[in-house]
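One protein chain is absent from this view; the other protein chains keep their places.
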Amino acid sequence: MTALEVTDLRVQYGRGARAVRAVDGVSLAVPSGGTLGLVGESGSGKSTVARALVGLAHGSFQRLVVADAEFSSWSRPAEARVRRHVQFITQDPSSAFNPRSTIGASIAEVLASPVRESASGTARTPAELLELVALDTGVARRYPHELSGGQLQRASIARALAARPSVLIADEITSALDVGVQAGILRLLGDLQKELALSIVFISHNLAVTRHISDQVAVMYLGRIVEAGDSEEVLVQSRHPYTRALVDSVPRLKVGAPLRLPIQSEPPDPRRPPAGCRFHPRCPVGPQTNPERTDCIEHDPGTIATSASDAACHYASQATRTIAAQDTTVPG
Amino acid sequence: MAEEAAVVSRPTQQLSSRAGWSDIKARHPWLVFLLSRVARLVVVCALLLVGTFLMVRLMPGDPARRILGLQATPEAVELTRHRLGLDRPQFEQLWSYCWNALHLDFGESFSQGVPVRELIAERFPKTVELAAAATMVLLIVGFGVGTLMAVLTRDGRRPRLDATYGTSMGALSAVPDFVLAALFAVVFGLYLKWFPVAGDNGLSSLTLPTLAVAIPGIGFLSRVVRAEALDVLSQNYVRTARAKRLTGRRIYIRHVMPNAAYGGVTLAGVSFASLVGGTVVVEQVFNWPGMGSALTSAVVNRDYPVVQAGVLLLGATVVIVNTLVDVLLAIVDPGALREN
Partner (left out) sequence: MRNKYLHALFRTPSGAVGSLTLLLIIALAVVGPLLWHDAAQAENVTNLNLGVSRDHLFGTDGLGRDVFARTMVATRLSLLLAVGAAVVGAILGYVVGIVIAVLPAQLRRVCLAAVDVSLSFPVILLAIVFVAMFGGGTTSTIVAIGIAFAPPLARLSSNLALAESRKEYFRIARTLGVPTRTLLPRYLLANIAEPLLLTFFYAIGSALVAVSALSFLGIGVQPPSYDWGVLLVNGFTLLYVQPAAALGPAAMIVVTGIGLALVGEASARAANPRLAGARRRTAGDDAQNAQAAAEPTPDDPTSDDLVLDVRDLRVAFDTPAGEVVPVRGIDLRIRKGEVLGLVGESGSGKSMTALAIAGLAPANARVTTERCRFLGHAGTPAGLRSRRIGQRLAMVFQDPATSLNPAMRLGTQMTEAVRAGGVGRREAVERAVERLTDVRIPAPASRLRDFANQLSGGQRQRVMIAMGLMTEPALIVADEPTTALDVTVQAQVLSVLRDVNVRSGASVLLISHDMSVIAQMCSKVAVMYAGAIVEYGDTADVVHRPQHPYTRALLASVITLDHSAESEAPAEPGGVAPSADGRNRPGGCSYLARCPIASERCADEIPPLMQGAAGEVACWNMADKEQLV
């Protein structure tokens, strides 16, 4: 059972030499009632995937399945289906509300939208929705600038729920918030998922948060998914050297732990992705350290679908062990 | 392994390496930038030509009749039509108009009977003189006052000066140039007799028209420069410069001024258009023998060839100056070129 599925999603910005293939053949499936985490560095295309899925970025795909309806291109019926079933929550809640409307009015206009009349599930009043996200009902009369970041993010979740979606796409929704507030939002998301049987796409640069909330995880690099699988499997026994590097770069809450520096260089220009494996110039187990691994330069390992537990790396099966042996540490 | 092959989709093809336009664009941003500006200039000038042509053709009624008046005989009208080429096909007329205009041939002035070209040769340099002098005064005083006010009122210092300045500059820009010109003529010309009131007798007679053209712009430009400078002062890189313990002087000269000038020059380009508009009016007041006064009397006298030539030349001047400002800005800030 999948709530949302897309095959070979592509998004391109600009044309000619300046063209950026922000998303280059991404296939993903969101399990019904489950959470798919999408992680990667900035510029990996993870947010573009989210925006393309709700029609905010113009993308093409081979197949899009929304609540059992299948589409082969972005069309009016496809758009209508997405509007009805998929909702989007953005990183910066302060820019997500019309500054001239109260929170209550912003929620009410979603409830009044003609698309909603055919929606399934229970219709709720703005007050009920605010209660659902643990906000005081008085918030309905307040303007966006009168609320804190955490309160606004809760309100934007409430507004998204007013549309009675079956899939929620959460794009870096906690990265602008303090850790304490972040914890509260994550717990709320978990509770809502259980209560309303929501399927969630959780996009984040924070691996720890993603692991905490996701059932499945897909790792993106330069517009492609390079590793996917159960979140424990991907983030604990990573097979792709990039995933491994990401995991190792995360600072631990352990005093005196050595500072690990798995990658020395920075991401390449997305307008000119490297030939062969896109990660090879930065790869700790690739041709930079093992000159005999020329296939990394010559052959593109491609992209993979989230439905498969796999890694797009020529040396995926050996990667884990090799990195463990070569772990670059800085004396602390 | 077979299973892996099934899920690993085919890699996308690499970008073909053919040297296309986009390739040139990436390699020579300067060349492309210059070309695009020149192309724009050409297009605008072409539009100007067509516009001034249509201006006369789109007028209600027969141009020949309008020139000669209601009491003219049909023969005289027919003769004038022929002389103006109005009896030929429209497209041919447009073509010959453009061709002649490019050779600065606008035919003969109806009212004065001399070739428009001679009139231009005599009048246009005078307008250029006035506009150039006014632009210099505008830039020097506008940037000077604006920067000084930014420094004096930064971080909310001297709130009273700030308010006085804002109000007086607002009031100053509310004074139309022709009123200012009239005022100058009365005060400095008639009563104080410091400067001549009319005509062209060298520098002394240039002074009043120049000030009358420049001053309304100064009110606008100095406020823009001040706002830009204050904005730059609040930027993070100025904080960095302060963290480096640079002297205040160096921070202003090296970090604030160049960045504020960028915004200032952008708007100076805009105010050049209104400055040229100002010359049209001010020339009339001081009887300055430039293009503007020729243009206004031509409109009154329905001397269409002169109107066409005047609009075309003044319009082209503004467009060319704006293009030069664009190029200048690109030279000052090569970073912007790469970003766009």
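For reference, chains read A and B in written order, and residue numbers begin at 1 within each chain.
We adopt the following convention: a contact is a pair of C-beta atoms (placed from the backbone, for glycine too) under 8 Å apart; a residue touches a chain by one contact, two chains touch by 3 or more.
Predicted model only: the values in this text are computed from it and were never measured.
> Could you tell me which of the visible chains the hidden chain touches?
When the entire complex is considered, the left-out chain reaches A, B.
> Among B:Val32, B:Leu68 or B:Leu246, exactly one should touch the missing chain; which is it?
B:Leu246
> Identify the residue among B:Leu295, B:Ala309 or B:Ala330 that touches the chain left out of the display.
B:Leu295
> List every residue of chain A that touches the chain not included in the displayed model.
Chain A touches the missing chain through residues 41-42, 54-56, 83-84, 87-88, 90, 92, 95-101, 109-110, 112-116, 148, 159-160, 162-163, 178-184, 186-187, 190, 205-209, 211-214, 231-232, 235, 245-247, 249-257, 259-264, 266-267, 330-332.
> Please output the residues of chain B touching the missing chain, sorted low to high.
On the chain B side, contact with the omitted chain comes from 43-44, 47, 51, 55, 58-60, 154-157, 159, 162-163, 166-167, 170-171, 173-179, 182-183, 185-186, 190, 235-237, 239-247, 250, 254-255, 258-259, 262, 273-274, 276-278, 280-281, 284-285, 295-296, 299-300, 304, 307, 311, 314-315, 318-319, 322, 332-335, 338-339.
Everything below uses one rule, namely that only the chains that are shown with their structure count from here on.
> Let me have the rounded angstrom distance from the C-alpha centre of chain A over to the C-alpha centre of chain B, please.
Here the centre of chain B sits 50 Å away from the centre of chain A.
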